[in-house]
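Yeah, one chain of the complex is gone here, protein chain that is, but the others are all in their spots.
Should a chain be cited, it is by its letter among A, B and C, assigned in written order, with residues numbered from 1 in that chain.
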Amino acid sequence: MKENPQHLARPRSEALDAILGDPFAVLDHGFIRVIDYMGDEAAIVQAARVSYGKGTRIAKEDRGLLRYLMRHRHSTPFEMCEIKLHVKLPIFVARQWIRHRTANVNEYSARYSILAREFYVPDIPDIAKQSTTNKQGRADGTDDMRPEAVQEIIREGANRAFDAYDLLVADDEPDDIGLARELARIVTPMSTYTEWYWKVDLHNLLHFLSLRADPHAQKEIRVYAELICNLVETWLPNVWEAFVDYRMEACTFSRQEMALINKLVSGMDLFAEGVEPAGLSDREAADFKKKLFLST
Amino acid sequence: MKENPQHLARPRSEALDAILGDPFAVLDHGFIRVIDYMGDEAAIVQAARVSYGKGTRIAKEDRGLLRYLMRHRHSTPFEMCEIKLHVKLPIFVARQWIRHRTANVNEYSARYSILAREFYVPDIPDIAKQSTTNKQGRADGTDDMRPEAVQEIIREGANRAFDAYDLLVADDEPDDIGLARELARIVTPMSTYTEWYWKVDLHNLLHFLSLRADPHAQKEIRVYAELICNLVETWLPNVWEAFVDYRMEACTFSRQEMALINKLVSGMDLFAEGVEPAGLSDREAADFKKKLFLST
Amino acid sequence: MKENPQHLARPRSEALDAILGDPFAVLDHGFIRVIDYMGDEAAIVQAARVSYGKGTRIAKEDRGLLRYLMRHRHSTPFEMCEIKLHVKLPIFVARQWIRHRTANVNEYSARYSILAREFYVPDIPDIAKQSTTNKQGRADGTDDMRPEAVQEIIREGANRAFDAYDLLVADDEPDDIGLARELARIVTPMSTYTEWYWKVDLHNLLHFLSLRADPHAQKEIRVYAELICNLVETWLPNVWEAFVDYRMEACTFSRQEMALINKLVSGMDLFAEGVEPAGLSDREAADFKKKLFLST
Partner (left out) sequence: MKENPQHLARPRSEALDAILGDPFAVLDHGFIRVIDYMGDEAAIVQAARVSYGKGTRIAKEDRGLLRYLMRHRHSTPFEMCEIKLHVKLPIFVARQWIRHRTANVNEYSARYSILAREFYVPDIPDIAKQSTTNKQGRADGTDDMRPEAVQEIIREGANRAFDAYDLLVADDEPDDIGLARELARIVTPMSTYTEWYWKVDLHNLLHFLSLRADPHAQKEIRVYAELICNLVETWLPNVWEAFVDYRMEACTFSRQEMALINKLVSGMDLFAEGVEPAGLSDREAADFKKKLFLST
């Protein structure tokens, strides 16, 4: 290395290497496995600085820079990290997931291969009525439901569908139908499991998580998103912390709401006794004051 | 207009305006409707020239430029046209279609709304065995099949699935289950129809067509692609002609194949009597000779 | 139309048609012209509802839906509108602009064509020192500057560069150099004007505006963004209003800041006399309360 001080070793995450390939269970038959990744927190910092890799250890000032980038939505440095997951998931979840276009996907093809009889049946606590307040969601609680009956309808329906599927694709005996797989699959239910490799950069992954780990997301995709949250925290702990502070648990107020907040706090001694700016740097505290009086 | 010679009227296609909104049937319950479009052939030419719209009529030299752009895969001018379609299609077709990422989509949501009992059942001539030569396709002919039996299995399976679905979402009587729609939908089959608005630029549309109007595409998406081919021809006839000549019916030979072709034609008088360069301009004829001797 | 109730006319914006093609001046030699567009507010609503065009007039409830979509960052319906601009701009501005990847571009090529001697010289009020607080910006005021001298250095430098360029590309006399244009252009300054057609969907346009019409954007790209803001307001007034309320003049507070705000307003009667929820619907007022106590 002495002859060429620019020679690099690949950045790696020991924590992620330790679980590489290991399947983490999701729902009744699904999983997520980390297959590969590119980059670490130093790689984000490096791209932000467009400088040569001066040490790969994350220093205190690096954490500050990561938080600055997240706070100000400077997204391109986060695109410098990439992760590849192997995911097994029900097709109705896959249909929501695939709407995130900036990612690379290779999915199991039921045109080539025969589908296994694997389908999703929700757990009792996840079975609920249509919400009357949230037009696209489910109500809380299963009190006035017969969730076991619901499970049975879903399970029996899927089994009958797979009976039909198996009948259509069978090709062992002379009298078997042997229907083309690309046609036979159309009888299988939306609860059927599929698999794919999904590769995405960190910026787009965080955007995916902000939408799919949100309480408004359908429960069945949310559990995948929540597991990926854990993986990101394992991989890039300071990025994860900043993402939680500035995105997941941040709150946006409209122009009208800001006018109200401004009236409310106007005249207050913002950082008076008992209201110390806990967790804010001096700069953030100054920004905070500025934001609150923005619309006076 | 005299005061401002740059003032424009929107480019329009009379032929497309004449069919705007009209549904064209595809498969047993599907359709395609043109909802809106942007640009015409003059808009492509204009972008290629980055000049002011000197006349909107397509002149003879404009056709030549369009063919030149297509031949040399100069794709950005074709991105200057856009089309928006309203499509009704089975979900297994939608799952192939959505893999084309550079497009805008708004799909019917079965989280909000109740699904109609509409599903795809293939016509007799489309029912075929798994191909033994093409691992992802169907064989020719239905000779040794019982296609009516296949139709019955598919239809009955779908009807039973929708019986279960209707039972799950019913919410009129006190004893009705009223399951959340986002859960109930998981029992419906992949043959269920959905709808979406799909908006795409011409370059990406042509790429979609080159893959999905191809004989290797699954029949059920190919019929949609073929109908869109007609729409493109209606909208942009010279672009369509160039696309057929240089993409759809063009043929690519590998390095090794080129070596063979070269041996075959070496020494031949390429444009001898009886082998006139039909349909080639002088420049194309010269290019043709050059290509054939490329690997000598 | 009676025979086919689905037949459509293209949505159009009278206000935008009235200015189509007209150049609006930006900086000293630049301009923006609207060349074409697709869709109106009804088209956004239609995509959100995936329903048939029940009237194209924007009704009161449509405005509410547009605001709902903007507030909840439901971005795909906004992708259903598209606009195409012809822009003349300095190359250093074009270099920032092009970083917005989800757009279609055809730019004037200095490989083909000879560049005109057109370059940007900032106005006196725009000439300022490097900011000491904002590492990437300029300070306020020109008090301790000699702005005329700066203008002269910039103008003279550009003129000398174009003298060299003209000398290199000249090809009239036998002794002229006639250097390839693709090489000669490398002597021209970053202030040189270029032109392009830029086509983008509304969602990505709004994202562009949120970054480039922001006070932190460089002045020279901001003036283009501000002009485009006016064009969007002309085209889609309710969208524009919602964008201002929920994005441009909205304010996001971090997890830590929310904890502080919560302490500040805790125990307050939020909508007591004098703090009426001006401009909030009942639902928004309820949401507002919820947000403020989110982190208790």
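Just so we're on the same page, contacts are C-beta pairs under 8 Å (C-beta built on N, C-alpha and C of every residue); 3 or more make two chains touch, one makes a residue touch a chain.
Quantities reported herein were computed from a predicted structural model and do not represent experimental measurements.
Considering the entire complex, write down the shown chains that touch the omitted one.
A, B, C
Out of C:P11, C:G39 or C:P90, which is the one that touches the chain we can't see?
From the options C:P11, C:G39 or C:P90, the contact with the absent chain belongs to C:P90.
Looking at the full complex, which residue from C:V26, C:A43, C:L85 or C:A128 touches the chain that isn't shown here?
For the chain that is not drawn, the touching residue is C:A128.
May I ask which residue of C:L20, C:A139 or C:M248 touches the chain that does not appear here?
C:A139
Using the touch definition up top, pick the residue from C:A9, C:A25, C:A116 or C:A164 that touches the left-out chain.
C:A164
On chain B, where is the contact patch with the chain that was removed from view?
Touching the chain left out of view, chain B contributes residues 71, 76, 99, 244-246, 248-261, 263-265, 268, 270, 274-275, 277-280, 284, 288, 291-292, 294-295.
Take the complete complex as the reference. Which residues in chain C touch the chain that isn't displayed?
Given the touch definition above, chain C has residues 90-92, 95, 98-99, 101-102, 105, 109, 111-112, 120, 122, 126-131, 135-139, 145-146, 149-150, 153-154, 156-158, 160-161, 164, 167-169, 171, 177-183, 185-192, 218 touching the missing chain.
Please identify, in ascending order, the residues of chain A that touch the omitted chain?
Those residues of chain A that touch the unshown chain are 4, 6-12, 17, 20-23, 33, 35-39, 43, 46-48, 50, 53, 76-77, 79-80, 82, 84, 104-109, 195-197, 199, 201.
Basically, only the chains that are shown with their structure count from here on.
So, what's the distance in Å between the C-alpha centres of chain B and chain A?
32
What's the distance between the Cα centroids of chain A and chain C, rounded to whole Å?
About 30 Å separates the centre of chain A from that of chain C.
For chain B, jot down the residues that touch at least 2 other chains.
If we look for residues of chain B contacting two or more partner chains, we find 105, 109.
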